[in-house]
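Removed from the display is one protein chain of the complex; every other protein chain stays in position.
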Amino acid sequence: MSKSFNRVIKVIMVLTYVIIFLPIAVIILMSFNNNEYGMMPFEFSFKWYQYLFTKSELLPATILSLKLAVSVCLVTVIIGTISALGMQYLPRKILMFFQPISQLPIIIPWLVQSIALLLLFNFVGIGRSYVSMFFGNLIVVLPYVLMMVAGRFADADRTPEDAARMLGAKPFKVFVDVIFPMLLPGIISGALMSFMVCFNAFCMQYYLAPFGIRTLPIEIYTLVKVGYKPDLNALASILILMSTLIVLALNKLGYSAKKLFG
Amino acid sequence: MSNLIVNNLNKSFGDNKVLDNISFKVEDGKFLSLLGPSGCGKTTILRIINGLEYPDSGAVLVNGKDITKLSAEKRNIGMVFQNYALFPNMTIEKNIAYGLKLRKKSKAEIKEKVDWALKLVHLEGMEHRKTTMMSGGQQQRVALARALVIEPDILLLDEPLSALDRKIRSEMQYEIRNIQQKVGITTVFVTHDQEEALTMSDEIILINKGIIEQQSDPWNLYNHPVSAFASDFLGKANLLDAELINNGDNWLAKGNGWVFPLEYKSGKVGDKLTVAIRGEHFTIRLEPFENAQEFTVSKKIFSGPTCKIMGKLGEDKVELTCISLDAEKCEIGGKIYIMPPKVNVLYFVK
Amino acid sequence: MKKSATILLALTTAAALMLTACSGSSNSSTKASGSSGDTGEKTLVVANWKGYGSDADYGAPAFEKLYNCKVVHQYFTSEDEMLTMLQTGGMGKIDVILPNSTYIKTAYDEGLIQPIDTSKLTNYKNLNDTWKNFSDANIDGKTYAVPWTWGTTSLGYNPDIVKDKITSWSSLWDPKYAGKIGFFDDYETAIMTTALYLKEPDPMKPDLDKVKDSLLQLKKNTKVLWSSYDDYLKPYAANEIAIGNMWTGTATQLTKAKHSVAYITPDEGTIGWGDFWSIAKNAPDYDLALKWVDFMTGEQFQTAFATGDNAHCPVNNLVTDKLTTDQKKDLWIYPSTPSKIYIEQALDTQTRQAWLNVWNTIKAS
Partner (left out) sequence: MPNSDKKITRGSLLVAPSSLLLLCFSVIPLFMLIFFSFINGNIGPDGSIAGYTTNNFTMIFSDSTFTKLMFKSLGIGIVVTLICVIIAYPAAWGIAKIAKAKNHNLLIMLVIIPFFTSQILLIYSIMVILQAKGLLMSLLGFLKLADPATSILYSNVAVIIVLIYEYLPYMILCIYNSIEKIDDNLIYASHSLGAGWFKTFVNVVFPMSMPGLLSGIMLVLVPVTGSFVEPGLVGGSNGMMVGSLINSQFSTVLNMGYGAAISFVFLIIISIIMGIVRVLMSRANRSIGGA
């Protein structure tokens, strides 16, 4: 593309990142502010970080939330990738039927879906439990992975698969060596989105978690009457720091790994 | 190595019959071309041989073993695809070594075989390159090396050169043929380019709408086509309507405004004929000569060593091909006299 | 592409390492506070707002030490969700709930609560009579709810901005303060407050059409519809709103956070509300529930609850008498508790739905 166009795009890209990270900066800033309400006056203090690690119940809830998100994300990515692969073999008319159903969990308002699921689980006898919370989150997150991974198949070049078969690779080997690398960007986007959605899916967790068990969204939403203390900001700053470190490490690792496995 | 036998293959997708009773045999080490317009079913034959498609009926035998129902990965057949189908996420070396890794060969053996393959296709020293950063010709050679390195019984090539530019294509035609003979592998080559088929093959099968038109060596196929389609498909032939007449002992084909003697093969007086005469078979002179026909020149198309002369023979439009030196003499609009030798006038009774 | 394959592997292992073993977390019991571990000791499941006294260190932890049991808090985001919890599988799992004065009758009608044996409650006799004998709390001779704390949703304003003296609800309709008003996003408060402003004979049975028109006018002047302390404190601190109705607790928090606020009881009277403890039907541990209610209304808890950083008005008369004038000022019950209080009472389902529809129409207009 022409040089000037590239520069314009670069400027817009930088602007978008500024917009995305401005509130993050505010969150981090407010986590060091002694005054609970509003920005001014700003007195620097670690008070909220001490509060977070001593009195606040946010940490155990965060760990449970992260565990739930990771396990749901992993299972969804596996099931989603497999069925996106399966969709390639199904004739069009079955697909026309499967496609809208796979997007159903996004269309039904989550509030109603979680209450209906709760009644369903009560009827089945499991009631509020980890299992019901797990499946509740799984079903809401599955469409994201399906959409992202199936998207990769949309107009992909399928001949390397035939080439691999000709060279003697059995169907599973073909998947591992050819199809999986091709799907990977879709899988990563799907995994990130599902992690993101599951980490914030309040309705699904509020109605399905066993009594007394609280994930981070429940812990935060039920603060509705009392209000939020900046220990939430402190927690958020730590989460942001850790996720940025992981992302940078992965990129570094990813990059150098390329040389190793290249 | 091994021979390939194909017995009356039939295949239809839905209600459109793609292959109709296809049978042929490829001797050990021979190079067979499947030639025909796109959509004539030649690629489907290839996909049935390598197991990516299953025929409705008929059989495929390699060294007498029936592999029709065998799944693709168990057939040990090498294949080079039209768009090369290299693995984008692997380097050249990994691409070529892939088949060997599947066959659980030792690291040393893989290294040795890959080097042999790279030398075979003149790509030594490029093993760590990314496939996406290579030219079409180089990618094609990697695909060939990848197919050959597993020492397959049969090598299949699906229009491998169609994506290359003119100059590299003729180079690759020579190189593939050369490698094939050096390795001595039975090969089936699919193409729609008649020049490629003629230069590379031991034998050619011409296919049209799922039916074998003709199977013969390149020379006979070119010079003695058995049908109007065959003659027109291989080398541009002039197809003219005429009527069979006989005056005394020699037979003639009488078109509107011209008459040419021909060697009698079949048909009776008055039959409607399709006469096929190649442009280069006319003898051309500026002055009239023994029963030559008059030809008015309308256009000359110069294409390097040869030159095409377009014009009117009686009422019919005819295209002559001659070496550029001769073409110099004829002027546009002028009259010249042409006469094809009897043996080169082919005719088919309608 | 190869690089992305390693990225995915690294991402999952890094995440897993970071969170300790993620061993089949879907059914591992975690150490999240209050996990209802059934390790033999008695467990009490309490349904309450988060951070509303019972989970303070002088609340559940003290109770756990006292009776060597485990208290598990189940929080909710609105009283109705508390009832939904009971209806959707909570019965038989939750011991005590905290219905507000408007929800006791509903919980009773829906068959969610059981009578409380007040004879076993040592502190019941010193509780404030008005709240103890609240009509909805005692249904055909049995006590279904024991008062815990009470407050008003009265008129509060920022004297630095609103200079003149405010004495009546009509100032909310005064165009002078348009765009500076914060109002509680609750259909019952909205309609009852408007009924008081219109001087309706009974604020619980107002003429809905008249209320609807004046509410529409009020909404036009309103800037913020708040539903929690925070929703009110943030705009108030940023001076975007200067006047509006607020809970007594909000006024207390504002003064403690050194914001000037005047909290008055308008001439027409004000809306009162009370939070009551009730024992859920077939509660797993009835006796422990009784002890909990007793502890919650006892002197030890009530004094701490009335004097802590977000103080609330006690119901235990002994505690109220012992409060210093400053403490009473903080609770806005100095010199005496406000007289003309109209306590929010339960509504039958039809009126409740009708009031909500009015409020939704107003908000959607």
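We call the chains A, B and C, going by the order they appear; numbering starts again at 1 in every chain.
The rule is simple: contacts are C-beta pairs under 8 Å (C-beta built on N, C-alpha and C of every residue); 3 or more make two chains touch, one makes a residue touch a chain.
Bear in mind the structure is a predicted one, so any value in this text is a computation, not a measurement.
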Sole residue of A:L52, A:V70 or A:L146 that reaches the chain not shown, by the stated touch rule: A:L146
Chain not shown: contacting residue from B:Y54, B:W116, B:Y174 or B:F302: B:Y54
For subunit C, the residues touching the chain missing from this view: 3-4, 7, 77-78, 80-81, 83-84, 86-87, 91, 110-112, 183, 185, 187, 219, 222-225, 227, 231, 234-235, 238-240, 349, 352-353, 356-357, 360-361, 363-365
On subunit A, residues whose C-beta touches the chain left out of the figure: 1-2, 5-6, 8-10, 12-13, 16-17, 19-24, 26-27, 30, 38-39, 79-80, 82-83, 85-91, 94, 98, 100-109, 111-113, 115-117, 119-120, 135-136, 138-139, 142, 144, 146-148, 151-152, 154-156, 171, 185-186, 188-189, 192-193, 195-196, 199-200, 202, 216-217, 220-221, 228, 232-233, 236, 239-240, 242-244, 247-248, 250-251, 254-255, 258
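Keep this in mind: only the chains that are shown with their structure count from here on.
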Of all other chains, the one whose Cα centre sits farthest from subunit A: B
Most heavily contacting chain pair (counted by C-beta pairs in contact): A-C
Distance from subunit C to subunit B - Cα centre to Cα centre, in angstrom: 87
Length of the line joining the C-alpha centres of subunit A and subunit C, rounded to whole Å: 34
Multi-chain contact residues (two or more partners), subunit B: 88-89
Multi-chain contact residues (two or more partners), subunit A: 181-182, 262
For the subunit B and subunit A complex, residues of the former touching the latter: 50-52, 72-79, 81, 83, 85-89, 91, 98-99, 102-103, 128, 143, 146-147, 150
Contact footprint of subunit A on subunit C as seen in their complex: 1-8, 10-12, 14-16, 18-20, 22, 24-28, 30-36, 45, 49-52, 72-78, 84, 88-90, 93-94, 227-231, 233-234, 237-238, 257, 310
In the complex with subunit B, residue positions of subunit A that touch it: 157, 159-160, 162-170, 173, 177-178, 181-182, 262
